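Complex shown without one protein chain; remaining protein chains in place.
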Amino acid sequence: MKDFDLKLPDSLDAAVGELPSEYSRDGAQVLAGGQDIVTVMKDAIERPAALVSLQRLGLDAIEWDGDGGVTIGATVTIQALAEDPNMEFSLPALREAARSIGSPQIRSQGTVGGNLNQRPRCPYYRHPSVSCFKKGGSVCLAEFGFNKYAAIFGGGPSYYSHPSDLATVLLMLGATVSITGPAGERRVPLSELYLLPEDALDTETVLSPDEILTSVHIPAQPPGARSSYLKFKERASYDFALAAVAVSVTRGDDGVVTEARVVLGGVAPKPWEVPAAARALVGEPMGPQAWTAAGEAAVADADPLEHNGYKIHLVKGLLFRALEALA
Amino acid sequence: MSHSAKGSPASEPSWGKRSDLDVLNRDIPRVDGPVKATGQAIYTHDVRLPDMLWARLLIHPVPRAEIESIDLEAASEMPGVVHIEALKESGDTVRYHGDDAVLAVVAAETPEQAADALREIRVKATSLPPVVTRAQALEDDAPVVSRRRNADANVGRANERGDAARADAALAEAVAVVERTFEIPVQHHACLETHGHVVQPAPDDEPVTVYASTQSVGGTPRGLARTLGRDASRIRVLTPHMGGGFGSKFGPGLEGALAARVANTTGRPVHLMLTRADEFAIAGNRSGSRQTLKVGADSEGRLVGLKLEADKLGGVSGGSLPGPPYIYTVADDDAVSSKIRSVHTATDGSRAMRAPGHPQASFAMEAAVDELAYLLGMDLVEMRIRNLESDVHHRQLRRVAEEIGWAEHPHRDRPGTAVNGRAVGIGFGVSVWGPGGRSSRCDVTVRPDGSVVSATATQDLGTGARTYVAAIVAEELGLTVDMVEARIGDSDLPPSVTSGGSVTTGSSAPAIKDAAHKAREALEALVADVLGAPVGSYSWKGGRVSVRGDASRSLPWIAVCALLREPLVAQGEFRDFLHEGRIHGAQAARVEVDTLTGRVKVLKMVTCQDQGLPLNRLALRSQINGGMIQALSYGLLEQRVFDEQDGFLLSDTLDLYKLAGAQEIPEMVALIDDEDERPSVCGMAEAPVIPGHSAIAGAIHNACGARLTRMPFTADNVLETLYGKI
Partner (left out) sequence: MREMDLPPDDLSAISRRSFLKGATQVAAAGGLMGASAPQDAAEPPALAEVETLSGSSAMELSVNGTVQSVEIEPRTTLLSALRTHMDPPLTGTKEVCGTGSCGACTVLIDGQPAYSCLTLAATCSGRPVTTVEGFGSPDAMSDVQQAFCDKDGMMCGFCTPGFVVATHAALERSPGADLDELKYELSGNLCRCGTYPHVFDAAQAVQQDRARGGEGR
């Protein structure tokens, strides 16, 4: 790892002041739990001249509103999120997503903000000797190369899939994030947080280099809504999602689905909501027929590469299993 | 001078009746457990010497390239750099990913400075087509990529055996015939301690000390003699502990030679351990293969004909694959034909890896046996028993079948079908190994103060060797294990074998036993003056020696040793009759398959394993479990991945080269085959790694009808096998 300066600001404004307004590979970046950025810096994929630590900013609180909504600070650890006593009852899908992240060590040190801002896991992006679109280069080697883990939606010119488990669930829950920059604070819905490669290559989010994601707000969920998160890992122990589904279903007294939301993870450069899958559920009773129809709708627009077509089967199967578990 | 116990013994050593054993054939906690569990065990990685330099290698990232220049100037001026040298010059080529891709070595005062300097080396090179796959190697205009400079083809000479016409005729007569092509990826050893050495130079009249993470403390001095410019006898190699080898750590390798050279040049100790990425690039692997296997059976389920065409994929090495029929018997030996060749790619050469070639052969052969059984409507266990000669295999198969719940399993002669996408299946596999033993020596020293040292230049790869070096002596002398100090991992000790092919136990244990027996007889000669009974009529139990049949005539151990005026040194050597040559195993696996998602969950694995007399049942179960788990990991996850366009090794981290973790581990049952009552000992570590992935593949097939013909059994593989490739 190349050496850098470590900045330890005591206030959010001071932290923002240490960050550059324009992206460059040498520019200062934010350090939260370090579980991702240290790996990309070790391999010189990013080489910031300075890291600005959020350690002293007190962004580590989980605050429940009276109405069932919750605000989660950016430096709340994944472990703290999973262990929050209200989480299991109020937001079981979020708890499940938190529990599915990394390993005990990663969960204990990694943060909510870091999880949302983590960089792609594409083997080419992560390889220290490969240049690619994501690193200022002019090619995506995954497109015609080893693309088993790549995106089946939203790809091009780069084909990474977004690795965040929390992002997938937070989109399904209708969350917003708070972002602080030189001009003050702004709130961005999760659905607008992430960019596709066609929009930007040097970042995956709408945050500008001098902005800090400070918290996530999850609104109260509709009464009666049941949700779950189901993640498929190639390795059961400690792995990223090959595919994941976050699903929320509300049923009427007759058992017919009245509202649904389906978001896919691990299959696109951002959390990928599939309204068509939700529409396939609404108005139907929960059962294999509706689950299969939802799966077909979910993958209708998939555009796989040579080695990731299996994800189409996988998404259908996972959605079926997630809905089955909710029934 | 010391007492010597070299003379011809009054009796031959023997392992004794199992019912008489107090130490061996029991659970013995390993003697180095406390230092390992507390972080006090010093591995080569951990060696810290005064004035030590830290060395790093620069490895070219793609397999083939022409070097225009390697500019060391900026790097050599970096802070702390003491030594820097290029291994290639302008006009040289990098011929393959592996040791030929090492471009430079840097040594600096700190690890960070070495890494900083490495980044400042400027290389100009032109990359050449990579040749990392079999298909690329077999293209008409493929460049020749052999390790030999005068090679003229990427395909080695085929090893052809048997008569293809006879095999064809037998197959034509067969009632059931199965033909499949199997594709097996390259597996890495992935030792947690990477390869490397710490070399401490010395003046000409003193020995050079080399700390090595090696499977051969005895062979390493010879491997470094030329580089160090001195006789092997003046190089002392120390391996107090080592973090895994699995067949990849027999010689010092290029990294050892460079460590030695930099130490010689600078006159300072040099610490050169490979990084994890280096390890994946140049430290060897288990060869892959592509096998087209055709096997036929008669109506009774007997195998009657077999044809195999196989390519071994060992990079620039030859690769390994034993000839067919693997373990099973074909009724007419002449109806077996095979053509096995090596196809070379510009990738790191394969090395021995725990039962080299055998897991690959097992994967194809067990699949064929399964499929023939299903074609004939035969029980999978019965089909195997009909085609295995050894009744040891028969009883072991029955035992694992019972343990896995085979009799209650609903589909034993046909695959099941998934219900709501869920299916459970059971599969089987068998193993053999012939470890044998060879020349090895051991010294047992008994001192007047009662202390005992058992010393031999073996190394403990994690097998528990250090523990039996003490335990065998404790058994012979009626002591507890903690009363005997085991000294190993030092080339100055009495020579033993390189640890490969499970030969260590079969070689070392007889020598240790022989030494302990000689020590015992020498002590009995002294005791005879006190207790009156002749040598050979004593019982050594519970820290006392007593006249057999007269417990009233006895001496405590400390009093026996007090009879010594000086240390007694008994020199033992390998005794053929104390070791065993052949072992057997059977395995069963139960898996659950989700046919909607392609998820394979192994629920249970069982092994029954023989090995003669178990020295340490606890460590033996660890080794059996370890074999099963490595096979499970190989089957479910492991795969070296190259980018085929440019030749980057993508799987060079433990993120992307996936090893089984805690949540992959099913219920595991390690059964020691106690029906094997052979009065001799044998290594066994190779055997349990051979059939586990085959049993898992068989269980997947048995569960849902999907025969996976390539590894690993990841979701993409399962789903594409079930539904075709999208």
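The chains carry the letters A and B, assigned in the order they are written, with residues numbered from 1 in each.
Note that in this section a contact is a pair of C-beta atoms (placed from the backbone, for glycine too) under 8 Å apart; a residue touches a chain by one contact, two chains touch by 3 or more.
The structure displayed is predicted, hence computed values, not measured ones.
Visitor: Just name the one of B:45, B:166, B:234 or B:678 that touches the chain not displayed here.
Guide: B:45
Visitor: Using the touch definition from the top, which of B:72, B:392, B:461 or B:719 touches the missing chain?
Guide: Checking each option in B:72, B:392, B:461 or B:719, the one touching the absent chain turns out to be B:461.
Visitor: Determine which one of B:59, B:383 or B:591 touches the chain that has been left out.
Guide: Reading the full complex, the residue touching the unseen chain is B:59.
Visitor: Can you work out which residue in B:53, B:108 or B:121 touches the chain that's missing from view?
Guide: Only one listed residue reaches the unshown chain, and that is B:121.
Visitor: Can you list, in ascending order, the chain A residues touching the missing chain?
Guide: 1-11, 13-15, 17-18, 20-22, 24-28, 31, 34-35, 38-39, 41-45, 47, 49-51, 53, 55, 77, 79, 99, 102-106, 108-109, 128-131, 135-139, 141, 144, 236-238
Visitor: Which chain B residues touch the hidden chain?
Guide: Residues of chain B in touch with the missing chain: 27, 29-30, 32-43, 45-46, 48, 57-62, 74, 103, 110-112, 115, 118-128, 189-194, 241-244, 246, 275-278, 461-464, 618-619, 621-623, 625-630, 633, 645-646, 648, 653-655, 659-663, 665, 668.
In this section, only the chains that are shown with their structure count from here on.
Visitor: Can you compute the centre-to-centre distance for chain A and chain B, using the mean CA position of each chain? Integer Å is fine.
Guide: Between these chains, centre-to-centre, one finds 41 Å.
Visitor: So in the complex, which bits of chain A are touching chain B?
Guide: Going through chain A, the ones touching chain B are 1-2, 44, 121, 123-124, 126-130, 141, 144-146, 148, 232, 234-239, 242, 304, 307-310, 312-314, 316-318, 320-321.
Visitor: Note which residues of chain B are touching chain A in the complex, please.
Guide: Touching chain A from chain B are residues 61-62, 115-116, 119, 277, 421, 594-599, 601, 636-637, 641, 643-646, 648, 650-653, 655-656, 658, 660-664, 714-716, 719-720, 723, 725-726.
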